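Missing here is one protein chain; the remaining ones are kept as they sit in the complex.
Per-chain residue numbering starts at 1, and chain names A and B are given in the order in which the chains are listed.
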Amino acid sequence: MNFVEINNISKSYGSHKALLETSFSVKKGELFGVIGPDGAGKTTLFRILTTLLLADSGSARISEYDIFKDYKKIRQIVGYMPGRFSLYQDLTVEENLAFFATIFGTTIKENYELIKDIYVQIEPFKDRQAGKLSGGMKQKLALSCALIHKPEILILDEPTTGVDAVSRKEFWDLLRKFKNMGITIIVSTPYMDEASLCDRVSLMQEGKIMQINTPDNIINNYKPILFEIHSNNMHDLLIKLRKYHNNSNVFLFGQTVHYSSINEINKDDLKMYLKNNGHANVEINVCTPTIEDCFLWLMNQNN
Amino acid sequence: MDKEKAITVKNLVKKFGNFIANDNLTFDVYKGEIFGFLGANGAGKTTTLKILCGLSKPTSGQINVAGFNVYTETNKIKNNIGYMSQKFSLYEDLTVYENIRFYGGIYGLKLKDIRKRADELIQKLGLTNVRNELLSSIPLGWKQKLAFSVAIFHHPKIVFLDEPTGGVDPVTRREFWDMIYDAASEGITIIVTTHYMDEAEYCNRVCIMVDGRIEAIDTPAQLIKTYNAANMNDVFIQLARKAKQQ
Partner (left out) sequence: MKKFIGFVKKEYYHIIRDPRTLFVLIAMPIAQILLFGYVITNEIKNASIGILDHSNDEITKQISSKILSSGYFKLDASINSEQEIHEAFRKGKIKEVIVFEPHFSEKLKKEGTAKIQIIADASDPNIANLLTNYTEAIIRNYSNSITTQNTQISLITPEVRMLYNSELKGAYLFVPGIIAMLLMLISALMTSISITREKELGTMEVLLASPLNPFTVIAGKVTPYLMLSFIDACLILLTGYFVFNVPVNGSIILLLAECLLFIFMALSLGILISTATKSQQAAMLISLVALMLPTILLSGFIFPVENMPLILQYLCKIMPPKYFINIVRTIMLKGGNLSTLWSDTLILAGMSIFFILVSVRKYKIRLE
């Protein structure tokens, strides 16, 4: 049975439609990613799930509880980490943790086993005020606070935004661990590369879900032909490639340009074209798409 | 090669009490270069950026920005640079046009010039329909592009971008980088910080800071080669990990 079930949830703020008939389900013990840029509707969706907002229409449940009728029950079983850092900056690490334990009617001691793995990392700073922690540490503390009452499900809104690459990796390692302990996790992120760390992801854009699948299947579903092109003058390469064919997309990807098209493109023709336009030393290779390629393609299809 | 230098930094040290935020930094940035600043939270990027913008005085070192001394000529520096950050950039309760006019005014441009250039800019960004809309009502991606355009509106020699693309969708993010390339090709020097490691690879050179020191400074391709890594993300993680173990 699905642990979380969302049916046709919609939400508008005035004339702005934040969520459009969103539906998906999450299995028990799954690590589910909601991936999309700002304004995709991730935060709205999470606030509805955590009973902080009422949906305009549609229904949802977590475990056997309805998010509208049984909101008190849901607040007991959900561990929620909002998008902004939302702990008390003037309280120490330990005081924050103790406070969140008490408001859920438990103690640090009672659930220490659960948070042990994170807590040993932040323990050296336990007398430091939360406002003075580094970004990565803050997020770990916030995660501990969300976990302290032994929730059945974690709902984490962009926990890795603004955090450096190393701390991000450590954070995902922790999420993996909690998933293995049987906790269901729904996590959102604007970083496309983090999709591969989830069991399943939903790609969102402007209030709509473009696709839900495992990261591998999303990549397998990618239809266009995709080249990876490198040249000495990347800026000019972009300009020239954009003029080459109508039904194509040209995007920078690290040190290369990803050139995709639904039409058949002959690699040698393309090479010749670029050579004639002042790019003698170009390398063109067929490449496997990343989640970001898929996202870009889906966005293009939706427009 | 004798390239014109936009920024020279020699033995920059910045201390806050006992804490050394910048530990003896030395580097140059060339004119028209896209120079990336990478580092973990708290590695000292922001401190360096503030010193280069003339917002904060270094403890010691010789620093020259756009030909001006950071100790004595901060006002001249401010006239010759542009700044944009993810957090603060434009006024949400002003319209698109009013924002442009306001920033033009700050840098002492003539109203006639402002009008003309604002119209050009609005057209170029495709914002004609929302010219008189409040900024709060337009999508984030457009705002970020507008914020960048405003930061280079007065034709500064150098523009500082502090995590300019956080949370922006992948298409807009790339359009944004197109604009950065355009600006660089016009001779504007770009200093940018980011947490997206693929963006680090768009830079001409990057400088990776760890615990207040410069751990590596080179072209992305060379760094990837040196550290035998698959991409910049690996390079970054290797360097930052090393620092943690020490």
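Here is the rule we go by: a residue touches a chain if its C-beta (ideal position, glycine included) is under 8 Å from a C-beta of that chain, and two chains touch if they have at least 3 such contacts.
On a predicted model such as this, the values are computed, not experimentally measured, just so you know.
**Q** Among the chains included here, which ones are touched by the excluded chain in the whole complex?
**A** A
**Q** If I consider the whole complex, including the chain that's not displayed, which of A:F85, A:Y244 or A:Y273 touches that chain?
**A** In the full complex, the listed residue that touches the missing chain is A:F85.
**Q** Would you mind spotting which of A:T22, A:T51 or A:T161 touches the chain that isn't drawn?
**A** A:T51
**Q** Tell me, which residues in subunit A touch the chain that this view leaves out?
**A** 47, 50-54, 71-72, 75-76, 78, 80, 82, 84-91, 95, 98-100, 102-105, 129, 145
Everything below uses one rule, namely that only the chains that are shown with their structure count from here on.
**Q** Cα centroid separation between subunit A and subunit B, in whole Å?
**A** Each chain's C-alpha centroid was found; their separation is 26 Å.
**Q** Of all residues in subunit A, which touch subunit B in the complex?
**A** Interface residues on subunit A, with respect to subunit B: 36-40, 134-136, 161-167, 169, 190-193, 205, 234-235, 238, 251-255, 292, 295-296, 299.
**Q** Going by the contact rule at the top, pick out the subunit B residues touching subunit A in the complex.
**A** Answer in residue numbers: 39-43, 139-141, 163, 166-172, 174, 177-178, 181-182, 184-185, 195-198, 201-202, 220-221, 231-233, 236-237, 240-241, 244.
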